[in-house]
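One protein chain is absent from this view; the other protein chains keep their places.
Here is chain A:
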């Protein structure tokens, strides 16, 4: 019998539907893999019973002929999504033991589509990080290994999701992307992931990092699987004022790798001096693959790209500093109350003990850029530059339909390698942040391996609401890249 954990979401769905295996068998296979992969530390909470309950419901549904779109498919849930009755921590001590009384809109949609939850996935604390080293529950380890045997980062912040999918602990998972938190980990682990247009997925019930940037998305091994998952996550939600009141397209049914008539732009600013030559070479291959699929390639310019990273690292911390004010020890989560402490002492002690260093760093940056006397110089200025960056994309999209870029400036690095240097860490987001600032749909998919045998990703960026275009170009690349490499099991 085939190893069920090697199947894609589409294969599980179809094989289950056609009676090749039961949902229970699928779920048990993944749960067994999870149980045997503690070293990767991909999950904060494992929920095999919840997964089995969903599987049994799927088996019953199949018997009664009432299958749902994701019946039989177990998935992982990033621990940023509030799940009713299951601890939700955003990988922070400050929320340790917090069990929501409510279900996030996105997770609720997935469960009502028939999916089952294998567990809550580890991540960078409050989604702040690019290497999954800021989690209060320990680093997530990539299933990929460096040539010298060093443990590698799975990327971040959705590093539990990327590691778990790459290691066959789940066929797909949710992620969230604020500045690249779906795309960069996908790139580092040889899987694919899509961040839809800002507003496609409801933010209701997702622990907030930076409200104007946060967007849920899908992570899986194939473009088709991403389309399937995203279709069952997206949709208007009156509980989120920034949610888009638009129907959800049938992205899976719309998949086509025929790119004739499409123009793909190559932004010259994404090829700075000193760009890793292997990444440049993969990018060139991507250009050739798109041409082969019928697309026309045009050179475009996004002149404000160099300001994207500093802009992001003002706006995101500013919003975070305010969004995280609610973790004060008064109503839920951790409370530290020293003897004789007053309210201010309780706040200070609770937040000092509850938040990790990176979270504190960003709260301080955010507090600083919003403070009287600095607000205009930093926050207001950053908002203006953000507008210019969005305009760059608008202008580029008058010349082309899609953009092709690398996802990250490097392959996965070793855990610990960049921990001491926050700025070097922030540079990981250089290619992903601009699309986040502009709210555009963007996807990373594996293009090949570098000379050290590590995966490298390519990124497709589309116009607002053109997830279909992004998925289709990604599909064309996926077919031509023929990426089948996987990490050898060592854990």
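What we mean here is this: contacts are C-beta pairs under 8 Å (C-beta built on N, C-alpha and C of every residue); 3 or more make two chains touch, one makes a residue touch a chain; residues count from 1.
Keep this in mind: contacts and distances are computed from a predicted model.
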Among "Peptide/nickel transport system ATP-binding protein", "Aspartyl/glutamyl-tRNA(Asn/Gln) amidotransferase subunit B", "Cytochrome c domain-containing protein" or "DprA winged helix domain-containing protein", go ahead and choose the protein name stored in UniProt for the chain not displayed.
"Aspartyl/glutamyl-tRNA(Asn/Gln) amidotransferase subunit B"
Which of A:241, A:451 or A:484 touches the chain that is not shown?
A:241
Considering the complete complex, identify which of A:252, A:319 or A:429 is in touch with the unshown chain.
A:319
Can you work out which residue in A:9, A:70 or A:95 touches the chain that's missing from view?
A:95
Full-complex touch with the removed chain, picking from A:91, A:146 or A:208, is A:208
Which positions on chain A touch the chain that was left off?
81-82, 88, 90, 95, 98, 100-102, 104, 203-208, 210-212, 238-242, 318-319, 321-322, 324-326, 328, 330-332, 343-344, 347, 367, 370-372, 375, 379
